[in-house]
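Read the structure below first, then the notes.
The complex appears here minus one protein chain, its other protein chains still in place.
All chains are identified by letter, namely A, B and C, in their written order; residue positions are counted from 1 within each chain.
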Amino acid sequence: MFVLVNLKAYPSDPVAIATAAHEIADESGVRIAVAPQAAHLERVAETGVETWAQHISSVEHGSHTGSTLAEAVADAGAVGTLVNHSERRLRLADIDGALDAADRAGLETIVCANNPDQIGAAAALGPDGVAVEPPALIGGDVSVSQADPEIVEGAVEAATAVDDSVDVLCGAGISSGEDLAAAGDLGASGVLLASGVAKADDPRAALADLVEPLA
Amino acid sequence: MFVLVNLKAYPSDPVAIATAAHEIADESGVRIAVAPQAAHLERVAETGVETWAQHISSVEHGSHTGSTLAEAVADAGAVGTLVNHSERRLRLADIDGALDAADRAGLETIVCANNPDQIGAAAALGPDGVAVEPPALIGGDVSVSQADPEIVEGAVEAATAVDDSVDVLCGAGISSGEDLAAAGDLGASGVLLASGVAKADDPRAALADLVEPLA
Amino acid sequence: MFVLVNLKAYPSDPVAIATAAHEIADESGVRIAVAPQAAHLERVAETGVETWAQHISSVEHGSHTGSTLAEAVADAGAVGTLVNHSERRLRLADIDGALDAADRAGLETIVCANNPDQIGAAAALGPDGVAVEPPALIGGDVSVSQADPEIVEGAVEAATAVDDSVDVLCGAGISSGEDLAAAGDLGASGVLLASGVAKADDPRAALADLVEPLA
Partner (left out) sequence: MFVLVNLKAYPSDPVAIATAAHEIADESGVRIAVAPQAAHLERVAETGVETWAQHISSVEHGSHTGSTLAEAVADAGAVGTLVNHSERRLRLADIDGALDAADRAGLETIVCANNPDQIGAAAALGPDGVAVEPPALIGGDVSVSQADPEIVEGAVEAATAVDDSVDVLCGAGISSGEDLAAAGDLGASGVLLASGVAKADDPRAALADLVEPLA
């Protein structure tokens, strides 16, 4: 299972969380990555943790003030990027363009979507992975893998029908080892989580609990 | 072959073009529809021509000032709608939402996209049809069916791989009967055209020439 | 006082409301306009009521599929347009462009904004009027003119400081004659209202009650 911790714009300490994530990944053998704000990529990458961007633009080098250039993100230490998170939805053509940009810069890609139809569409664009996150469950206390197992199974089915080499992750409400195990049982090869770690009183303990059943 | 005439925001006379399109459709037996500005839908529909919207929003009834509500467009006489035209690109989630809205309102749907990958993605969302239009050729003198036949074949292949009930149209630079025939030979079941008719000195003659090889 | 009834995307009968608004405007002498969906402009204008668009694009005639062209809206009978409603917020450059487009098409303009600072900014672009609508009160039961009188006074002050020929309207939660009178007392020369009429069981009675203190 791949555990991707999205720090969003939370008032967290990205270096402390990255350091903890790196240690727990080492101890447990579970793949854990951290996705901070673009401006924090460099300091997060310096902790040694696997570092992801939360978003990249579809642009190439050029006159694009305020863009998030794939090459700049890679320079700063990111090895992968989310695309089309439900809090940063992109036009279809820009998802396609962002995947091209990631490819140029050597970034792994996970395209997020809300439901199985959109997951099928995302898979057709050739990303490394897709992640289904029902907007209604994001940031909540109930995990998608327990509250809405059909949507996870539907996403796995939709992605596989289009391209069976695409990994399927799920997100929304994931906070415990059981959520993680349930996601795996439904066919997901990883999870996105955010508030469960980033807003925890003790992010290190939250991550340790999360991966404990997998260790 | 289905011929969809997109009037965009051109300084055309929508009623004159709609009247001509209706007559030529009747005479030739070729299916021809006209897509005017939303504010012109009613007067275009009153000519009896098959009337399409250029765009609809993903919204349902509610507090959505300035939206293009599917139900309003249908009320005004539209029977179908373009979605995600390259001049009005939508977020992936909004294409999905617009298709749901069209379904509610009984509108036929064609989702536009730039290339075969995006066509596959569009097809995964379950529209009635998709249309491939390479942006570089839109508004030009060279037709996609003659300048870039691979992109049309690629679109047919990509759509069919995902859902073989989805119609595939092509657009960009279509202006003559040969363009139309070439599109059909490449597997397209229709064409989008715009400036070739809307900006013609004699839109009626342009349409008559266009469908002449099919009549 | 100018009363602008915004039908948004509500499931209302635009012709019935327009007819009622026209009659009540005639009877009371109060200026009342109705802003329907673009696709309903023509049928609303045909009732004889003063007809406004909910939104226009910043484009000129050209390749702008899915735009709301100022000239098309005017053709369909609109004599004015809202710009930058909080449910259809525009980029600063597009507000400026929409005002130019409205000017070309002979449409009166009201630019909406959330607070006095933004009202000052809107006034600097040279519209005929501005309207302040605090987002938190839109669609609610409490009127801006009673719940947040300072924001209305602040808007009048901010607009006047920049250009004292700009009319200032207010909106959000307006539903009664007292709300209207309170708005006038605060310096507003009109109101935007929506659900109070469009979602009323009897829109005609709601409008009649509303303008009764002014008649």
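Criterion: contacts are C-beta pairs under 8 Å (C-beta built on N, C-alpha and C of every residue); 3 or more make two chains touch, one makes a residue touch a chain.
What you see is a predicted model, and the numbers here were worked out from it, not measured in a lab.
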Displayed chains contacting the withheld chain: A, C
Listed residues C:Leu90, C:Leu107 or C:Leu192, member touching the removed chain: C:Leu90
Touch with the omitted chain, as defined above, among A:Ile17, A:Val34, A:Ala76 or A:Ala123: A:Ala76
Among C:Ala158, C:Ala172 or C:Leu210, the residue in touch with the chain that has been omitted: C:Ala158
Absent chain, residues of chain C that touch it: 84, 86, 89-96, 113-115, 117-118, 120-126, 158, 162
Interface residues of chain A (partner: the chain not displayed): 6, 8-11, 36-43, 53-55, 57, 59-69, 71-73, 75-76, 78, 82, 85-88, 138-139, 194-195
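Convention: only the chains that are shown with their structure count from here on.
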Distance-maximising chain from chain C - centres being C-alpha averages: A
Magnitude of the superposing rotation for chain A and chain C (Cα, nearest 5°): 180
Numbering shared by both copies at the chain C-chain B contact, with half separating same from different: same
Geometric centre: closest chain by C-alpha means: B
Gap in Å, rounded to a whole number, between the CA centres of chain B and chain A: 36
Inter-centroid spacing, chain C versus chain A (mean Cα positions, whole Å): 43
Gap in Å, rounded to a whole number, between the CA centres of chain C and chain B: 33
Residues of chain C touching at least two other chains: none
